[in-house]
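Our next item is subunit A:
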Amino acid sequence: MAEPLLRIEQVCKRFGGLLAVDHASLAVETGRITALIGPNGAGKTTLFAMIAGFSRPSEGRIFYAGADITGSAPHLLARRGIARTFQIAQPFAGLSVEDNIAIGSYLSHRSRTDARAAAGRIAREVGLGDQLKRRAADLTLSALKRLELARALAIEPRLILLDEVLAGLNPTEIERMIGVIRMIRERGVAILIIEHLMQAIMGLSDNIVVLSSGQKIAEGAPIAVAHDPAVIEAYLGDPALAEKLHGGAAP
Partner candidate 1 sequence: MRGAAPILLPVALLAIVPVLTASNAVLNFLVAALLMALVGQGWNLLGGYGGQYSFGHAAFFGTGAYATAILQVRYGVNAWLAFVAGTLAAALLGTIIGALCFRSGLKGSYFALITLAFAEVLRIVASVAPITGAGVGLLIRLDLRPEAFQFQSRAPFYWIVLALLAVSLAAVRMIESSRFGAWLIAVRENEDAASALGVDVMRIKIAAMTVSAAITGAGGCFYAQYFLFIDAGIAYGPWISVEALVAPIIGGIGTVLGPLYGALAVKTLGELTKLLAGDAPGLDLVVYGSLLIAVVAFAPRGIAGTLLDWRERLRGRRAIAATGERSHG
Partner candidate 2 sequence: MLSPDILFAAVLNGLLMGALYALVALGLTLIYGVLHIINFAHGALLAAAMFAAFFAHRLLGLDPYVAAVILTPAFFALGYALQRFLIGPAAHGEDRNYLLITLGLAVVIENALLFAFRADTRTIDLPYAFQVIEVGPALLAVPRVVALAVTMAVAFGLWLFMRWSDTGKAIRAVAREKLGAELSGIEVAHIYAITFGIGTACLAIAACLLIPTYYVNPRAGDAFVLIAFTIVVLGGMGSVTGALVGGLVVGVVESLCGLMLGESLGQVGIFAVFILTLLMRPTGLFGARA
């Protein structure tokens, strides 16, 4: 099998006395969707921050496309093809949708006209085509989330890190978003997604990694993970979630 696009080896993150991520290892393949799930505080977003360069691992290495990228700066990683969305949407509030997306497009298009044209195409793909000139600050939550995604797509990434892009959306909006995510996968982009919505994750992912208290406690195909006793125990602190885990795995 080909070398995975992203490989995380025994990565740890310490904040003072707290070990937020504890020797986590995982791999993400090109053109596959890998989900990162786990109870709150499990260290998922911390892991994202380390992959995208916003936080330096205390221990361990991260490999991308065969190269060691541990501790690289975020903008350099973005230029190499790693994109991320933020858990709490961070648009450029004063700019229009078009200009928001264009910021990323500028990496491969020098002129404003070209960058905006590219931005327009991406906006239409995520369903924001009719709101190009609207100020980001005036968008609905669903539109904001799609904008986050669009901006990430604008840098033409090979790996995209999605942090709870479905949170706060209604069922129709979730369907639509899942459609977009699938479309991204069809393009051959590797996706690592943090999500709490179990039904969505079960149907969407090729591979699931479960994190609890900073440690990886399970990994595998969705069905296997759903029945893994360690996973169920981790979620016992949240019975509703355990219920959904099981419910979502039903064929």
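Keep in mind how these were chosen: all candidates are chains of the complex that A comes from, given by their letters.
Annotations
Keep in mind that, in the parts below, a contact is a pair of C-beta atoms (placed from the backbone, for glycine too) under 8 Å apart; a residue touches a chain by one contact, two chains touch by 3 or more; residues count from 1.
Just so it is clear, the structure is predicted and the values come from calculations on it, not from any experiment.
In the assembled complex, subunit A touches candidate 1, while the other choices in 1 or 2 stay out of touch.
Residue ranges on subunit A touching candidate 1, taken from their complex, read 52, 54, 73-75, 78-79, 83-84, 86, 90-95, 99, 102-104, 106-107, 110-112, 115, 131, 134, 138-140, 143, 151-152, 154-155.
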